[in-house]
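Missing here: one protein chain of the complex. Every other protein chain is in place.
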Amino acid sequence: MPSPSNNFLGKTITHLRDIWRDATDFRARREQLELSAELSEKDEATLREWIDHCLEERGGEVAARVRAATLGRSYLDLSDEGQLRFLKILAAHYDTDNAAVEAGIATWQQASPAHRPQAAQQLRELLEPPRMRLLRLFNELPQGIKFLVDMRAQILALRNQHPELRPLEGDLKNLLRSWFDVGLLQLEQIRWQSSAEVLEKLIEYEAVHAIQSWDDLKNRLDSDRRCFAFFHPNMPSEPLIFVEVALVNGLADNVQALLDESAPVGNIEQADTAIFYSISNAQRGLAGISFGNFLIKRVVKELQHDFPQLRQFATLSPIPGLTRWLKRTAPEELAALPGGSIVAAQLTDGQLPESLENDELQAALLQLTAHYLAVAERKGGTAADPVTHFHLSNGAEIAQLNWMADGSANGLKQSAGMMVNYLYDLPKIEERSEAYSRDGTRTLSSGFKSLLSK
Amino acid sequence: MPSPSNNFLGKTITHLRDIWRDATDFRARREQLELSAELSEKDEATLREWIDHCLEERGGEVAARVRAATLGRSYLDLSDEGQLRFLKILAAHYDTDNAAVEAGIATWQQASPAHRPQAAQQLRELLEPPRMRLLRLFNELPQGIKFLVDMRAQILALRNQHPELRPLEGDLKNLLRSWFDVGLLQLEQIRWQSSAEVLEKLIEYEAVHAIQSWDDLKNRLDSDRRCFAFFHPNMPSEPLIFVEVALVNGLADNVQALLDESAPVGNIEQADTAIFYSISNAQRGLAGISFGNFLIKRVVKELQHDFPQLRQFATLSPIPGLTRWLKRTAPEELAALPGGSIVAAQLTDGQLPESLENDELQAALLQLTAHYLAVAERKGGTAADPVTHFHLSNGAEIAQLNWMADGSANGLKQSAGMMVNYLYDLPKIEERSEAYSRDGTRTLSSGFKSLLSK
Amino acid sequence: MPSPSNNFLGKTITHLRDIWRDATDFRARREQLELSAELSEKDEATLREWIDHCLEERGGEVAARVRAATLGRSYLDLSDEGQLRFLKILAAHYDTDNAAVEAGIATWQQASPAHRPQAAQQLRELLEPPRMRLLRLFNELPQGIKFLVDMRAQILALRNQHPELRPLEGDLKNLLRSWFDVGLLQLEQIRWQSSAEVLEKLIEYEAVHAIQSWDDLKNRLDSDRRCFAFFHPNMPSEPLIFVEVALVNGLADNVQALLDESAPVGNIEQADTAIFYSISNAQRGLAGISFGNFLIKRVVKELQHDFPQLRQFATLSPIPGLTRWLKRTAPEELAALPGGSIVAAQLTDGQLPESLENDELQAALLQLTAHYLAVAERKGGTAADPVTHFHLSNGAEIAQLNWMADGSANGLKQSAGMMVNYLYDLPKIEERSEAYSRDGTRTLSSGFKSLLSK
Partner (left out) sequence: MPSPSNNFLGKTITHLRDIWRDATDFRARREQLELSAELSEKDEATLREWIDHCLEERGGEVAARVRAATLGRSYLDLSDEGQLRFLKILAAHYDTDNAAVEAGIATWQQASPAHRPQAAQQLRELLEPPRMRLLRLFNELPQGIKFLVDMRAQILALRNQHPELRPLEGDLKNLLRSWFDVGLLQLEQIRWQSSAEVLEKLIEYEAVHAIQSWDDLKNRLDSDRRCFAFFHPNMPSEPLIFVEVALVNGLADNVQALLDESAPVGNIEQADTAIFYSISNAQRGLAGISFGNFLIKRVVKELQHDFPQLRQFATLSPIPGLTRWLKRTAPEELAALPGGSIVAAQLTDGQLPESLENDELQAALLQLTAHYLAVAERKGGTAADPVTHFHLSNGAEIAQLNWMADGSANGLKQSAGMMVNYLYDLPKIEERSEAYSRDGTRTLSSGFKSLLSK
């Protein structure tokens, strides 16, 4: 059986074990919580007793946190199977008490208007599963918040097979959403002078254009590049999300050119355009808690301050859903779209031919892709491509479609090598964001429009 | 009319106005929110429209935060009266939607067990007043969290006169309790080398033994003293709570001796006792969100690490409720207590005579005070004195009662000049904390017990 | 007898004793150097043996530094008399070996051209007194460099009475000049957020307009003010020299107005002029090693970068030599100068009357002072006033003379309340500096010239 915990918690476990070695207290050390690695049935009782003791907080809140620390450390020592059992115990036994909620509902319903707010607050507390309190207790551990983030990552990987874990996953998400409020995050520039420990994480987490080596990374942090990340104060060596920016002249239309280590360093004093060519979320356990829009806008502000001569802020973005969409769309439906009949004729099992060196196909693909970006919809009317949806939600314009802009294996596979520039026209982004979210309006540059109407 | 906002928000307003000048965005600057200082009736409509716009998040979450920033700045420019109106609008118009809650209750009650968690979560969200979302939006502002802390301080001062603000105060407390989770706080040692901006706050906030001057402060940070504080990462120049410690030989029994600037600096290598002689909460807006117990235990750990030779951790604490208790207790009741008849005979209108230089009275007062600390109860069985209750809850022992330990005007007035040492015997604090919270058991040193039985 | 060491080394001694307590090594602790406080004759032999041992470096360079550390600590424990004896021993017994120099001269004179450089270097080393090596050894001690700075301050205070110390003072100056090369110094902005330990030094060292209190200091660090200092990396809490700047509109003509704590904070966005109103050297032991010119020019650059709207950089300077000059100049000589006869008529024993509220006298004084600044000379042709000389050497222009610009007791006494603005016109400062140093040319503004020709 593949070990889900190793996928997500492996490194963290080693790391936290080191950090937590000294973090547990005099008291906890004395009455150590001893559990077998697989968490045998006998241990289950020990464990539940320990958790109950934590939740009762009989020895005071400080002691409860110490007990939780011991519990957290014990969790790290469990096998995958043992951790799964631990999670199932949390999910099954520390859920909301329905009878208490019914009583709270009655109180609320009978409360006078003046007492309603208090009754509402009490009902809210009754609706919260008791395990939430336990999860909160972990937070005082050094990097306990990272423990919770990774625990959620672990459950996200397990929840399809073990749907009974879903409510627990939801609890973690609620907790983390509050603690990762964007107002609590810190924007930091990442440089070659930054800690190797942090830089190593960029190499590990870069999701769009993989970082091949430390030299590749150094090149991305050169004087004509910028990299910014959000950090949480309690996870100072863990970027949450980061963006890579190139300072260039005009819209960049090829990502390999941007990443070429042998290319000369640009003169940033002459740069007029900032190209956001990669945004990566670094923490799977924060899935669904979004910072990307804030990051882009905070970085735009930083760049405006440092380089007043910049006149354009744009992305060079992949089209991750394109070939998947070609494959999923019925051939006859495809054939009805602009450029669609030529493309459809070239597909084998819904897949494009290996070589795209065919002028007619190229023109048709550009036209069809423009349609995909500008018109194709998901249910609910949002843009079919998730990246398109992200940038339109943020108020960007679809500015330019670039042929053979990403010649990497992945680029060819996902999007036939094409990439898009989304343009952030600052004075208009709020209005555009609003128009897109209100009625799905997508703003297109005049150049891009002409592609559509060919 | 006294200006409540000036009491609490005065300095903060000036400070935040400076900080926020550049924090508002291009967009916000364009469609500035203009309000009269007193928030006239006409402005009320403008304001509510603006708030509605924020809450709808039509232009995206980033834009909503920008709008909230503008709102926050406008608030700073309102008069006291205008601010009160603003708060009342928040309290009155952005409360929980009862009809929606009723619907949520129905959904929850009808949900299958598998859907219960989701329905519970939805119901929790419906129970939360919409203004909570608005308050959260302020957090992205630089030091927005300080804005919220001070807004709560302001409402706390207003709520007796304006009880309709209580639910809003409760919302703020909930929000702040989550963001000020002790796991998110940072313990820092404060030294003479620390920023003058932070040190100035100590002078301002010290609540137990007022700091008279910068020289007095410097003396409290000398090589035989330690000062520690909790900070929140988003309020880096604002201590939340701080404790002052003296490293001495044996239990210190006089606070003026400890604070004497002309006394020679102690040799910390020979110190065997750490005396916690002052703990002050620095933020009124965090009332009821407690860190004191964590602070003491974290500081004990720091000191144990730095000074392995320390053998005792104790406080030198005031008895703030003593003379009030003497006054409130019926004379005949008092007379029935140990030492009580002698004391009662000396009271005039419940007050002690100016001079306490009377051996009989002194002995009786010590006996009666020992009773007050060790036996006297509030409703619910907790210790009558709030400081006693705090330390017993944390697991301390009542160790020693000191005559004429605080000869300051305030010390004489509150507690006839007496002070107590509470002892933190580390291996026993959890057990004692549990015993006190379970059945009110107060641990007394044998020396202290002998006072009682005299 | 006044204790010269206490004047200069008093605080440093306490401070260094604390710091050095742990800095001495295992070895040194074993064979402690024990000296009586007055350094008796017997101890003199012990001391010289110890110094000889240091200089021989028999146990290696590291051991020699450890021995020097022990020596340094012993010095701190000597009485004033003992320290004076110690210094005299250094001066008398560790001087250049003349016979060795004669031999070195012979070698140099006989060396072939190819060997001259080496012979020259050897001769240079022979000319250096051996005590220089001992002084260098102190530098590895924590803040040993501060010890040397203060030792020089001490000798400067003693050298008139004890001229045999002068060569030792010269050695220290040579050593310090190399280690305090301006390229090794760090420019730092000082703010209210800076360490209280550093701010306390500003209060202590401000030499031009005394800082009255921490509130006065805070006012001088407000948002419309700037303060910069040079630091040496080995004395991080000791400013070497600092300058205070006000950002204002137009040339400031009154220093009390600048320092008024109750005045509103200026809007720096509208400031067009930076006024350098105080420059103070902080280390007496660095007398004659000059940083002021570098400081001014580095600060001008910083300000230009941060406030591009600034159009003028000028001082508001005292005229410290004026009344002294009036007193020293013969009445008949004075009477021959512009405005001089009127002024001379008012002098009593060379002193001005208490009240200067006399229009004729005021006009005459302005005219005579303008002459003092623009024409009066020392031997060698430099400006009579030391402050004038300093700014003219740096390339400034004498721009404006201000009546009643410093109404403080000291201002009235030194310069009849007048102050001058020296203007730093950036593109011209090099040329003006050169002209002044070449032929004594002083640049005057046209406004100032008109004063002269009245």
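For clarity, chains are labelled A, B and C in written order, and residue numbers in each chain start from 1.
As a working rule, contacts are C-beta pairs under 8 Å (C-beta built on N, C-alpha and C of every residue); 3 or more make two chains touch, one makes a residue touch a chain.
Predicted model only: the values in this text are computed from it and were never measured.
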item: Contact list for the unshown chain, restricted to visible chains; value: A, C
item: Residue of C:G183, C:P264 or C:G288 in touch with the missing chain, whole complex considered; value: C:G183
item: Options C:R48, C:R166 or C:R284, residue touching the unrepresented chain; value: C:R166
item: Sole residue of A:L185, A:L199, A:V299 or A:L322 that reaches the chain not shown, by the stated touch rule; value: A:L199
item: Residue of C:L141, C:L156, C:A229 or C:A271 touching the missing chain in the full complex; value: C:L141
item: Option touching the unshown chain, where C:T46, C:S79, C:Q193 or C:N234 are the choices; value: C:N234
item: Interface with the undisplayed chain - residues on subunit C; value: 26-27, 58-63, 65-66, 95-96, 98, 101, 105, 108-109, 116-118, 120-121, 123-124, 127-129, 136, 138-141, 144-145, 166-167, 170, 174, 178-179, 181-184, 186, 233-234, 293-294, 297, 393-395, 426-427, 430-431, 433-434, 437-438
item: On subunit A, residues whose C-beta touches the chain left out of the figure; value: 18, 192-197, 199-200, 214, 218, 223, 237
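By definition in this document, only the chains that are shown with their structure count from here on.
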item: Chain contact graph, described as a line, ring, star, complete graph or other shape; value: line
item: Chain at maximum distance from subunit A, centres defined as averaged CA atoms; value: C
item: Per-chain CA centroid nearest to the all-protein CA mean; value: B
item: Computed distance of Cα centres, subunit C from subunit A, in Å; value: 58
item: Sites on subunit B at which at least two other chains make contact; value: none
